[in-house]
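Before I ask anything, let me first share the structure, which is written out below as structure tokens.
Left out: one protein chain. Kept in place: all the others.
Then we have subunit A:
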Amino acid sequence: MSIKTSILIIINSLIAFVIVVLAFSSYKEFSNVLNDRILQQLNSIKTLKKNQIEHLIQSEWQKFESSELYNQNSDSIPFILPDSIKKINGIHDFTRYHPNKKTTIGFILNTKKGALIKILEYNKIKNILFERTGMGSSGESYLVGSDYRLRSESRFYPNTIPYTLSVKAENAIKAFKGKDVFNIRKDYRGIEVYGVSSRIEIKNLKMAILSEIDVDEVTLPLKNLKERLAGLTFGIFLLAVMLSLFLTRIITNPIKNMQKSLKIMAEGDYNQTNDFIKNSTEIKEMFDALANLKASLQGAIKFSDDIGKMNLTTDYQLKSTNDLLGKSLLAMRDKLIEFRNNEENTRILSQRMLVNGMENERRRLSRELHDSVGPYLTSLKHYIENKVENEKIKKEMKKIVDDTIAEIRLMSNALMPAAIDDFGIGVTLTNFIENIKKSTTVTIVYEDLTKQENSNITNHQAINLFRISQELINNSLKHSNAKNIRITLSEFDEFMSLFYFDDGIGFDVTTIKLGLGISNIKERVAICNGKVTINAAAGNTTFEIELPIES
């Protein structure tokens, strides 16, 4: 689930919960208060009417009792009362005896003149009951007899004889037992009402007064409230959803952008330069951190790229002490340097061994020619001197042998001059160049500035310097058209320097191939741990070769 959805669900469900709880509790509270108010009001109306009715009946009774003049004879009564009733003095409910079951309350007084009976004027009671102040549009008060049938006229069924309407027993039962009742119940119409009931406290008159008001009327404001609350809830919820949508946009857009950036970076592209709207300090800092991360990654990438190209002199600044990537890259570079050095050392070592082996072989061959073949040839010459009688042949033969010996000497010197072992490089080069001078018109000047005694040039270095000089002179004579060659070999305490100059046509250092033996020279300098500087300008070609004194 995305952050946006989560935030929306959390915020909105929280808001919805709060609103619903608030609305529900306020509704409940309001409804309770309303109930209480209604019942209290009903009760007070009922009590007032009860008292009024009681007072009316009592006062009518007293009037009846005191003025015998108005006493009605029982004959005047339009219905027949059973004798058992007639014998009881007091106020009675005669309704059930009325032929039309019209509500009738009557007084009975047995005097010396016989039983006096008076019917109370029903309208007086009706006026009291129909007094509707505080009863709303559906409220009514009515009387109920002990048979649970109505005694007073129903407002709702004005043409129906009240006696024919009966209430549910439980609504009146408690009232008859002398208890005041407050509750919500169904009335005689079967409609939900708030109702209170109470017994009329008059001797012999078994009647209860009930005040009721329709639940629908009472709860009308509640319904309105409910609707308004629902509307309000819905409105607030709608507002909350909109606000939260806006809020999540503010929060999630940068996160989405960040996610986008990170995705691009995860794909390995660190060069994206998207600008994002940064609408808060935290988000700005987050993007700054992202930019820093990107920059440091780019640095690391550039560095690893350099390492990959074996540019091992590149350095990398650690971003912090915890820059593990940088540290491992540096460690990798150091390892690579180590590997390369090892490889270079191994390569130079094997090259050196190869060259040494070759030079040893040349030395052996050179010695063999010089010290074995040479003496045999001299012996041959002695033999000729001793045995050949013919002077002419003797002379010719001796000449051939001498030429052969001279050739052997040249070959031996070219292979490896014995002087290099016996006299060192300085003298060897002197001899070598003296010999070359015999066969060329090029002016060669060699200056030997090596130490005559206690020279620190090793045999290995001497051989390589000799080979390099051989190669250089050979190149100059073959390719350069030089008129002058100058060679200086200087030996110092710390190093030796072979300086070679010719005034030939020069060559292109960058395009020169193996042909001129330049790489051979470089190789030999390398295996002696030396360095070579080549300047191949026409008319001024120089080689500066420097080897360290190994002591």
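Here, a contact is a pair of C-beta atoms (placed from the backbone, for glycine too) under 8 Å apart; a residue touches a chain by one contact, two chains touch by 3 or more; residues count from 1.
The rule we apply is simple: contacts and distances are computed from a predicted model.
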item	value
Protein that the absent chain corresponds to, by UniProt name, given "Phenylalanine--tRNA ligase beta subunit", "DNA-binding response regulator", "ABC transporter domain-containing protein" or "NADH-quinone oxidoreductase subunit J"	"DNA-binding response regulator"
Option touching the unshown chain, where A:Asp214, A:Glu471 or A:Glu546 are the choices	A:Glu546
Contact partner of the left-out chain, one of A:Ala16, A:Ala418 or A:Ile505	A:Ala418
Chain not shown: contacting residue from A:Asn386, A:Thr441 or A:Asn454	A:Asn386
Touching the absent chain when the full complex is considered, from A:Thr233, A:Asn431, A:Ser455 or A:Asn520	A:Asn431
Given A:Phe24, A:Phe246 or A:Phe492, the one touching the chain that is not displayed	A:Phe492
Absent chain, residues of subunit A that touch it	370-372, 374-383, 385-386, 398, 401-402, 405, 409, 417-419, 422-423, 427, 430-431, 434, 445-449, 452, 486-488, 490, 492, 494-495, 497, 499, 501, 533, 544, 546
